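A single protein chain has been omitted from the complex, and every remaining protein chain is retained in its original position.
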Amino acid sequence: MDQFKQKFKEEATDLINDLEEALLLLEQNPNDKDIVERVFRAMHSLKGGGAMFGFDHVSEFTHHLETIYDLVREDKFLVSADLLTITLESVDHIKDLLFSDEITKEIENNHSVLITKLSTLATNDVGKAATPIENQDNTASTQKSFYVFFKPNPDVFENGTNPLYLLDELCELGESRIISHSENIPLLDDLKESNSYLYWEVIIVTDQELNAIGDVFLFVEDDCELEITQVAEGNLLADEKVIRYLADIEKESKVVDIQKLEREISKNKENKTEQGSKESTGTDTSVISSIRVASDKIDTLMNLVSELVTTQARLSLFTEQQEDAELDAIGENIQKLSRQLRDNAFSISLIPLQSIITRFQRLVRDLSNGLGKKINFKTEGTETELDKTIIENLTDPILHIIRTSIDHGIEDVQTRINSGKPEEGTILLRSFYSGTNVFIQIIDDGKGLDHEKIRQKAIEKNLISESTQLSKKEVFDLIFMAGFSTAKEVTDVSGRGVGMDVVKRKISAIRGDVEVDSEPGEGTTITIKLPLTLSIIDGLLVRVGVTDFIVPLSAVQKIYAVNKSEIIDNYTHTVVLDEKQTPFHNMREFFTIDKEMPDTVQVLVVTYEEQSVGIVVDYVVGEYQAVIKPLGKHYKDQEFISGATILGDGSVALVLDTNKIIKQSAEEV
Amino acid sequence: MKKRILIVDDSESIREVLSFTLENAGYDVLAGVDGEDAQKYLNGEPIALVITDLHMPNKDGIGFIKDVRAHEDYKRVPILFLTTESQTAKKMEAKSAGATGWIVKPFVPQKLLAAINKVVR
Partner (left out) sequence: MEEQINTNIKSYLSFKLGEEVFAAGVKNVLNILEMVKITEVPKAPDYMKGVINLRGAVLPVIDTRIKFGMEESEFTKDTCIVVCEVDQDGEEVKVGAIVDAVKEVIEIDDKDILPPPGIGNKYKSEFITGVIHLDEQFILKLDMNKVFSTDELVMLQNNQNETNNE
């Protein structure tokens, strides 16, 4: 069972994330029925799974939540800020219940507090008992005798039902006496072999309730004539008179006369069948069903796919030479398949930034409420996809940055009004690709960083000396130094002993870079720059000398063909393109490749520091979807190459970082 | 020969717990992730029982139940569907599509086997 528990925990994590996300959405659109439905569904699945996999406390607790949201669904309960706050607290509690190693006193207390809150909420607002209790089964178990009349409809077999199984099951409940009635069987000519013609009468003695007998026929109650009556307390079949009576009836093909039976015995009680548990409505429609895979399996898959693509490219080459129509067709098919497989495999290892956004939304909501600040958290470009491991390692640093921004960046409402800003502050998280990097920015419109204060503090902390001359950027970089953050500013929020130095370290660990920019009074922008490792980019395959290079397509604005005379021995290093003077960098020069240049070369125009700059290559081969692979430590000094990719023929092309090339090339000139 | 049960559910954990319970009860288990995926098992090989979820992407349980019933080889195969709903509407829909009965989620192994007992012996 343990492996299921583990699996359920994983599923529960998704459900909880989904739930949180939906709740935050609900806060924005309290009347949106679809969101309520989504909230309910997630709760319902948590409850169901919890019960099934032995997390009874989770199930029981979620049941309280579900009850309220059931009322919300039926418009009997309004979505209020209170409700959402309690719900979000409850979600946290569910996490505790699921993932804590032990249930501490604190969690226990929390449990009862929250249940009380939820119950009160439910009672107050609608005057309804909050928690319907599950099946009550407290009847003493004594033997009773029942009479059952069971006559299936003729077409009962069509749904795959076998009435005999049901009789078997019925008899398992206790001691029984069955009378079969075959008098309805027609003559052979009229008999339809797919129809059922039999019916039965059963006297059953059992300690079960009438419900349990009804349950036997649960699946067929609409497809048969069914009558279940309790005819006596005690064991009717122990009565000889009854036995004799039944035997007679069977002989004469008559039907049991209940009245007659009843006369023998005491009174009849309830006679209505009722159905089992109060299962609430709610669907389990998940939009995408998913499975979990260890990430090393994905790595292996990726490598195998790359190998397959390589082999396939060789096969293509070979089939071309063979001029065999059948082989051609097979080759083409394999090409198609391997391309699909490649796209598929790549998409597996990438996940959108969106997947971690909920935690940030939640943080903003909780903290701003706590600090009495109004903050609008916006996102842009969260569809940007990153490798799974990078995403995982990004969450904490971004959480910390946002936390700091809320705590120190965004001012309280009054201060904002006084300084003529909208009372609601904004934190924008945006993400985009640029060149071979992914950028994630956290931008706030708060009070910004005080450049002089940072300097002073750094001097105080002996990080720099009084006389150190620093540029604005260098001053800002000080906040990433270990030992800059101090106990002095430890608050509830951004304290906790971690500073921006930890952010920097964690981002460096995934080969990223972090920078800060700020205008006093206007806000702060923190930019995280990440390499596109293990990522796919749309690239432009170009050639310089004998070497293939990939330039990220996103970096390229335009491509021009230019005569080599305009490039060679051009000491101004500018060329006129579309009547504009454009500075250029010749890759042959930069790479010191001294072979003969083709007569016509091509200039890729890219944007560098908001200017158009040309990059001269021999020629452009075409577009190429490149899987970027790391070049490894041996080439760590070749910073202008951000990775490599395997081409169709199995050879390697190098991926260029145009920004770094231009920077370095400009320095060399 | 062991009886084969086809289970169809989009939740991996449900599939696993079903398989585990059924295999321990001595059945062979075939598993499909949705109505579309499970089609591949409707190949004429004997199936003793179908257990399907109702809410699934691609092809839902109702659609799949209809497919099974429409198949010459599986006209009489018992079909149980998994449901969390007490609403009779959904049950009726599934029954009129040809289902034999249902299993209410959450279920414990005994409950599951009890439901199966009603339709397969």
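As written, the chains take the letters A and B, and residue 1 is the first residue of each chain.
By our rule, a contact is a pair of C-beta atoms (placed from the backbone, for glycine too) under 8 Å apart; a residue touches a chain by one contact, two chains touch by 3 or more.
Predicted model, so just to flag it, every value in this text is computed and none were measured.
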Contacts of the hidden chain among displayed chains: A
Residue in contact with the excluded chain [from A:4, A:199, A:590 or A:624]: A:590
Touch with the omitted chain, as defined above, among A:164, A:247, A:304 or A:576: A:304
Sole contact to the chain not displayed, among A:393, A:547, A:612 or A:625: A:547
Sole contact to the chain not displayed, among A:29, A:468 or A:638: A:638
Sites on subunit A contacted by the missing partner chain, in the whole complex: 302-307, 310, 546-548, 590-593, 629-638, 640-641, 643-644, 646, 650-654
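Rule of thumb we're sticking to: only the chains that are shown with their structure count from here on.
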Subunit A - residues contacting subunit B, complex: 3-4, 7-8, 11, 44, 48-49, 51-53, 59, 157-162, 165-166, 168-169, 216, 218-220, 222, 275-292
Subunit B - residues contacting subunit A, complex: 10-13, 16-17, 20, 33-34, 53-57, 75-79, 83-87, 92, 95, 98-102, 104-108, 117-121
